[in-house]
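Only a single protein chain was left out; the remaining protein chains are all shown in position.
Up next is chain A:
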Amino acid sequence: MFFNESIERMGHDEMREIQIKKLRKEAAWAYANVPFYKERFDEVGMNPAQISSLEEWAQFPFTVKTDLRDHYPFGLFAVPKEKLARIHASSGTTGKPTVVGYTKQDLENWSECMARLIVAAGGSSQDIVQISFGYGLFTGAFGLHYGMEKVGAAVVPMSSGNTEKQIMLMKDFGSTILISTPSYALHMAEVMEEMGVTKDEISLRLGMFGAEGSTEEMRRELEERWGILATENYGLSEVMGPGVSGECYCKKGMHINEDHFLIEIVDPATLEPVPDGQWGEVVITTLSKEALPMLRYRTKDISRIITEECECGRKTRRMEKIRGRSDDMLIIRGVNVFPSQIESVLLNINQVSPYYQLIVTRKGYMDLMEVQVELADAAMLDQFQKLQALEAEIRHKLRTILGLDAKVRLVEPKSIERTTGKAKHVIDLRNGGN
């Protein structure tokens, strides 16, 4: 099933032509209406109407989150207020939030993008959709909400929280799709079990999760506990919200809405574009945003492009599940290391908790890495050798995944700090960092 078959099954070359054409239009629109962008084009001496290739486009300076903050609230908007149809904002952890705006056409495109991803995941007009993202300034709930309406599904705008009621209504309404963050969906599953409700008593069959990263292990747990197909989708409010890309039912990478978003992958260290298939930071240029064009926006998210055609029949290129944030990336002995890689190793070892701390030090010219993990299984205390074997196993698995040797240190339960939100997993004690 396709929502927009001609676009979703368009060949890559034809899509590239459309992208370049739309890029010229978007760049010219930004040049004409946003002084910030006009200055940047003039600085690098680029004529937006004459951009002819992606190589040329790669010369344009990046836009970053602070650019949005510096022009708070509406300084980067390309339309007058009467053309605005919606304003969202992302929660700023410090200071002012980042504010984003939409025209009526932007909202229409947003719904279209979302609708394609919903149908790709397996949603249809038959579905009853419980949206358990928080409604409000956050783009997640509204993005999915309008996309679902466009598909013709019945929307239950639950918002997040009040979990017992969520479970009750899910059961009574026969909700078939759940929209939430993966961590909230896991929490809901726990509450459901505490309430004595089994997955057989509910009608849920599909989860579309997003707004935060997750691991394959979390996906497996979600699928098992809910008895659903768990898909993931991607987006960020700076470029629109959810709807940039999303997994189809094959769950093998997120199909990009390439006619609305131009995605480049760059090396986080050199900021040079990398070849398809190589990991790097996702950089997005919007191709159809009227209210707030975003040119080469650095997302800080780490992913890579999958070019092979998907089994579902879509020809759009896909993005791999986000592996981490470029801010979190460490370079240890010249190897790029993401804390999420360590987490994925630990999640597969039942005798330890998934909490860990990575400590990087330098001895002479050599970087040393120590991973501290909490022991969780008392059965390991029978024999000293069992603990040593466990350490060796973790060390071996880390070496396989990271390509680096790490010292593993078992620590007592709960001795690693629990942080809500973005866990602080890394302590880098090398002088001046790397």
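Note that in this section contacts are C-beta pairs under 8 Å (C-beta built on N, C-alpha and C of every residue); 3 or more make two chains touch, one makes a residue touch a chain; residues count from 1.
By our rule, contacts and distances are computed from a predicted model.
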| query | Of the options "Acetolactate synthase", "Multisubunit sodium/proton antiporter, MrpA subunit", "ABC transporter ATP-binding protein" or "Proline dehydrogenase", which is the UniProt protein name for the chain that has been left out of view? | reply | "Acetolactate synthase"
| message | Going by the contact rule already stated, which one of A:Met10, A:Ile131, A:Val337 or A:Leu375 would touch the omitted chain in the full complex? | response | A:Leu375
| remark: Of A:Ile87, A:Val411 or A:Val426, the residue that touches the missing chain is A:Val411
| Interface with the undisplayed chain - residues on chain A | 375-384, 387-388, 409-415
